[in-house]
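With one protein chain held back, the other chains of the complex are shown just where they sit.
Every chain is named by a letter (A and B) in the order it is written, and numbering of its residues begins at 1.
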Amino acid sequence: MTNTEIIDICGLNSYYGDRQVLFDIEFGIPRNRITVIMGVSGCGKTTLLRHLIGLKSSRPKELMIEGEDMGGFRESRMNQYRSRIGVLFQSGALFNSMTVADNVSVPLRVHSKLHKETIRIIATIKLHQVGLSEFCDYMPSQLSGGMQKRAGLARALAMDPEILFVDEPSSGLDPITAAGLDNLILELKDTLGMTIIVVTHELESAFRIADQIVVLDKGRLLTAGSPEEIQTSQDERVVQFLERQADQKQENNEAYIKTLVGRQIPQVQD
Amino acid sequence: MDFQTQRSESNKISVKLEGSLNRSTVPEIRKGLLKFARQGGIKVMAIDLSQVSNLDTAGIALMVEVLRVLSSNGGTLRLTGLNRNAVKMIRLSRLDSAFDIANSSGSGS
Partner (left out) sequence: MLRYVRMLGALALENIENLGRMGVYFSRMLRGIIRPPGKFWPVVKQIEFVGTKSFFVIGFTAISTGMVLGLQGHYTLSKFGSESVLGAAVALSLIRELGPVLTGLMVTGRAGSAMCAEIGIMRIDEQIDALECMAIDPYAYLITPKLVASLIAFPLLTAYCDVVGIFGGYLVGVGLFGLNPGVYMNSVQNSVLWEDVYMGIVKSLCFSVLMIWICTYKGYYTGLDEGNFGPEQVSRATTKAVVLASIAILLCDYFVTSVMT
């Protein structure tokens, strides 16, 4: 664990009941950089994210936040941590009963004594950053999925967090809006030195913004490194992953035929 | 967070802010600062932020509120002494054209 790492994952194992979903995950998240956690659905990246934001409890010594063991966090320490982070959930997770601007204002209203006008201005600034300043007084249900996500990002940024966690930012967005979000994420890192962790399965986006890429496969760490290192990796599994796991498709197809026909059909090599 | 004011000419005011300007300190000085800005006949208010150690979006929002009050009376707000970080933050908030940013490092770049 070096000083440049704000979060250190040291052998994280995770279970849902008896089923183990993460096996001995080990890597560090550097300060002021963008780390992208990648993998196909079911690889455990969402579970890993939940551990990082404290929604799933970790065992002792498995997850260190600035040198402190998160497994030993009391509620007050966890709240302290949470007030320094912002989280964008996959669906945006906006509160349906209030306007978009009120949504962004929620953390400010609860955690600060700012006047409501000041809060309103902060909310407008944040919404403008994500391109939604005209929609301040709309209800979440009146917005498209992509817009709800952007509003969720504005809310995550309301308290100027040091660490930002983003779950699948591009899903549901058109390429132009997705690129706009990527640019905002880069700008946040450059301007504010924000540490950003992005969970995604989109390769192009990952390579565009990441300083470090971490690849998970079936709950295990496949590889971790800079985009260049990953792209030039000789490890055949990494190469295959980059080629969208053609072999995975093959296995799936065989299982599919077996289900239909009742037995395995030997592959004809031509 | 402390602020000192000075009326140099009849329609210009200088304000110097010291300390942090973030969501913990803004509530304390907001009332006083806005009251000051509401004084009639101000053409230019210059706020010196060189001694401000910590500026976050709440601080910028307060500047916007001051600007609002001033422009409703026909005045402008000039921010001086901004360090690189402060300029970046204002740019990130897309407000660089709202304020008159003078004598700041990185302005105009």
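As a convention for this text, a residue touches a chain if its C-beta (ideal position, glycine included) is under 8 Å from a C-beta of that chain, and two chains touch if they have at least 3 such contacts.
Predicted model only: the values in this text are computed from it and were never measured.
Engineer: Kindly name the visible chains that come into contact with the excluded chain.
Structural biologist: A
Engineer: Check each of A:T4, A:Q20 or A:N79 against the chain that is not shown and name the one that touches it.
Structural biologist: Residue touching the chain left out of view: A:N79.
Engineer: Looking at the whole complex, which of A:N13, A:N32, A:S57 or A:S91 touches the chain that is not displayed?
Structural biologist: Looking across A:N13, A:N32, A:S57 or A:S91, the contact with the absent chain belongs to A:S91.
Engineer: Residue-wise, where is subunit A in contact with the chain that is not depicted?
Structural biologist: Spelled out for subunit A, the touching residues are 16, 53-55, 78-80, 82-83, 85, 87, 89-91, 93-96, 106-107, 110-111, 152, 155, 159.
The rule is simple: only the chains that are shown with their structure count from here on.
Engineer: Could you work out how far the Cα centre of subunit A sits from that of subunit B, in whole Å?
Structural biologist: From the centre of subunit A to the centre of subunit B is 36 Å.
Engineer: So in the complex, which bits of subunit A are touching subunit B?
Structural biologist: 108, 112-115, 117-119, 121-122, 125-126, 128-129, 158-160, 187-188, 191-192
Engineer: Touching subunit A in the complex: which residues of subunit B?
Structural biologist: 23-24, 26-27, 30, 56-58, 60-62, 64-65, 88-89, 91-95
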